[in-house]
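What follows is a short report on a single structure.
Complex shown without one protein chain; remaining protein chains in place.
Now for chain A:
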Amino acid sequence: MPKRTDIKKIMIIGSGPIVIGQACEFDYSGSQAAKALKEEGYEVVLVNSNPATIMTDPGLADRTYIEPIEPGTVARIIARERPDALLPTLGGQTGLNTAVALAESGVLAEYGVELIGASLEAIKKAESRDLFRNAMDNIGLKIPQSGICHTMDDVRDWGKRIPFPIIVRPAFTLGGTGGGVAYNQEDLEKISAVGLAASMKSEIMLERSVIGWKEFELEVMRDKADNCVIICSIENIDPMGVHTGDSITVAPAQTLTDDEYQMMRNAAIAIMREIGVETGGSNVQFAVNPADGEMFIIEMNPRVSRSSALASKATGFPIAKIAAKLAVGYTLDEIPNDITRETMASFEPSIDYCVVKIPRFTFEKFPGSEDYLTTAMKSVGEAMSIGRNFKEAMQKGLRSLEIGATGFSALTGVCESDREQVLADLRKPNSRRLFQVREAMRCGVSLEDIFDATWIDPWYLRQLKEIVDMEAVLAAFPKDKIAVANTECRELVLTAKQNGFSDPQIASLFGLGSSLEARKLRKDMGITPTYYLVDTCAAEFEAYTPYYYSTYETGKEIAPKAARKVVILGGGPNRIGQGIEFDYCCCHASYALREMGVESIMVNSNPETVSTDYDTSDRLYFEPLTFEDVLNIIEVEKPEGIIVQFGGQTPLNLAVPLLNAGVRILGTSPDSIDRAENRERFQAMLQKLGLRQPDNGTAFTAEDAAVIADKIGYPVVVRPSYVLGGRAMEIVYDRADLENYFKVAVVASGKHPILIDKFLVNAIEVDVDAVSDGTDTYVAGVMEHIEEAGIHSGDSACVLPPHSLDPALIAEIERQTVALAEELEVVGLMNIQFAVKDGDIYILEVNPRASRTSPFVSKATGVPLAKLATKVIMGGKLKEINPWAERKSGYYSVKESVFPFNRFPGVDVLLGPEMRSTGEVMGIDASVGLAFMKSQLGAGQVLPQSGTVFISVPDSAKDDILPAAQILSEVGFKIMATKGTAAYLAGKGIAVTPVMKVFEGRPHIVDHMKNREIGLVINLVSDKRTVRDSMIIRQTALLYGIPYTTTAAGAKAMAQAIREMDGIGLTVKSLQEYYGAN
């Protein structure tokens, strides 16, 4: 069947900001879809509020709306654009939910927009537990005994019928937010209450627990002609009970016989048909009883998912691209397989390697949250690795995680743990479980006992044990026999490498001085990796797509070309502080190189990204970003240089070791990076340039730190050097706090010192992104933060251009930027953080590399910074490229951060110097207020236009809050405030109703919030006591989805936005229009 000609214009909805459960994978899928549809000649209208996405690059769609993804806004876009069709299956749960809302409200019917890919009926059948259960009954498949509840009475009723433990699964939420496992009646009621609140439809399902069962997933695709193929099977190492996003997973499935696998395949296809997903990709999850093979269907996602992204990267089959083509009417046999060229997409990939995905967690960022994995996803990123066996893939995956592990062998030596404690730890799934398994093995716990505690399939435990056993062999190898010429030694090293051991592991087990020695030893032995292709077909056909992984085998499949080429180092797994923004920059670097005719070679380990798409770069190496793995690639490819400034801290950490190994670093030199990072050198430079920084010092010990703090005066900001995302950064108000801090921070810092800065109270923070070619500097964007200095820049909202700064001050900031760029001989991107206090400019930080704001500035100004920087790095001159002429203006752009607090119950939402946001949104409009309003809406904060606002602030901040209170009062809000605040506001002539704090009696403020009488919460705190007392208010706001702010500046911005919105309403406009292209 050829493509449809009755539709011309197709809308794609993205997934919005990066949150836990919805990360870069939907940029990857949306970008692929947009490209595929454009390729077919369709006009594409794209909606996404996330500026750090490739899909919102203005060239990718015909009309790009960086607008909030919520039904009202999208309806406005539909009214304006009149698309013929809406493709709802590529933007994650957000895109799907929005499409459902638009369909149900009649918007789609009103404008004649057809849902393609999946019908409303199919989506509802898959998403509603009740309908899904009936559907499974129809086709004779089993699902765990369950009941749907809408009220607590339902919960009590079903609780009597289903045996404990019971799983609580909310319908219509992200990554199972609000779900959990209940072991008793009390648990059940507690978890269900949270689940009902979290569900968009107040619907939860109580389900018979299949905790400990084996968990599998199949990725299915179906076309209009009802042809179905399975792209990939995935087996979870962590069995049922841990969210699949938090599980270590393996592709393909390892422990199923063909017969069992085919039963699963049949079931997946039957489900596709019964649910009625007409075209596209879906994901089906299965639970299998390890004792007898009984199989349950757990769920089905009628859309491209995180697992589809993984399956695409694991097999080389581009699920999202194919899904888009199927949605417009093609059948699988009409779409060529890019990789083999000869064959079509109507096949099932066969792989001849093993793939492991390992999640990355950040519990350390959320003190108060319990490191405990359940059915609600907690991980913020993941690494994928490929090996010719499981052990190799596993160990590569562990070092890809960048958590300090060089492989599975984090520990050597004798067991120091208590055996019972080890087993107890194992029983409770947590982010460290794999290493706890390692510890258990070290302590001689039998595999049977480990299985009983973890239910991890014995096959995996044995594989892991084989790694441990091999370690013992390596460690026991006679040190005097470690020599190049010793064949026994050579064989041992080769076996170790084939099983994924890194040079650092071998160095440590052999007792060598350094991993460089281990590297030399193995290279002298002639042991170097070869690079094998990911080809979808296990070598049955010739493959053309240059997608490689390393392994220690005998074949040779790569023939590096003699052309000009450059290696780009990616950012590795997402984490807080280093996410999609850096991948965006890496992709742009690749595009720029290709435009210049230079071969681009990408190295990355993150399967969610666009950079690991096989057609983003000329060559893709899916490899860990470690010194060893990167240098191996460089030795094979022999590029003219490598670019380290786009992938965040990960590649920067590799710059100096690689430089020392003789690798040419393109762009800003590592020495300049060091001048910016090294405190003393930095200070000397600022003095030379006559620039100011807050008083500061550097200390290795708490005693030194105390002396420095006394000298410069409290409060001070303390942090370790060489970290990203404000890890372990704190504002310290007194000596006791300082000493306490040192107990924790030295761990985060490693061998680097602690930096101490004077904290500038109530200063305005300003971020600047610039590109320099060594001669000229293009100041790309000056961003004024909404939140005051002291809140991590990654967590602040910011405005471009600045809305309240004096033009002379901005000019001076720009002058200082240029001076710093010149002094540091920056070639490429650079980011500077300034603080402005009482008209004085202070320099907080200079980062001669891509920053988190690079994509935002690129979108806000229409100048793609990473691309520009790459051209400059490759020798281009700014004067010739002339970015100044490209720069767009005439509107305001606001960036707002998005936080994962709803994933970490019990963690306070207060902002501070440690970054905790996972993503960002952008709002664009003609005025600051409207742009800010959109940014709030995009971030999920629906600011009210009327109603009651609750204000509670400490005495020290009462004057700061006055402007916000005045505005809100003027536009007709009722104000409710705690006693002190109420008295203060009344004194200023503002009508206010006092309300009780929680400990003062009832009805108190939380009662009012729960009764949905409060539309906005302004809650500032000063010291630990007020933090503790008011935490319940912030938690309630979070749970009930009430918009809130914890800063005076934020409150003022909200109030101004509300005033501006008053009576106007929001309008929408595409990026292309803002840029003046149309």
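As a working rule, a contact is a pair of C-beta atoms (placed from the backbone, for glycine too) under 8 Å apart; a residue touches a chain by one contact, two chains touch by 3 or more; residues count from 1.
Quick note on the criterion: contacts and distances are computed from a predicted model.
J.: UniProt names the one chain left off this complex as which of "PqqA peptide cyclase", "Carbamoyl phosphate synthase small chain", "Acetyl-coenzyme A carboxylase carboxyl transferase subunit beta" or "Protein FixB electron transfer flavoprotein alpha chain"?
T.: UniProt lists the chain left out of the view as "Carbamoyl phosphate synthase small chain".
J.: Going by the contact rule already stated, which one of A:Gly72, A:Gly276 or A:Pro290 would touch the omitted chain in the full complex?
T.: The missing chain is touched by A:Pro290.
J.: Just to verify: which one of A:Asp84, A:Glu402, A:Asp457 or A:Glu896 makes contact with the chain not shown?
T.: In the complete complex, the chain left out is touched by residue A:Asp457.
J.: Of the residues listed, A:Gln145, A:Thr255 or A:Ser721, which one is in contact with the missing chain?
T.: A:Thr255
J.: Which is it among A:Ala109, A:Ala538 or A:Val707 that touches the chain not included here?
T.: A:Ala538
J.: Where the complex has a chain not shown, which of A:Thr343, A:Asn678, A:Asn696 or A:Thr1026 is the residue touching it?
T.: The one listed residue touching the chain not shown is A:Thr343.
J.: Considering the whole complex, not just the chains shown, which residues of chain A touch the missing one?
T.: 225-227, 229-230, 233, 252-259, 261-262, 265-266, 290-293, 331-333, 342-344, 346-354, 388-390, 457-459, 462, 532, 537-542, 553-555, 557
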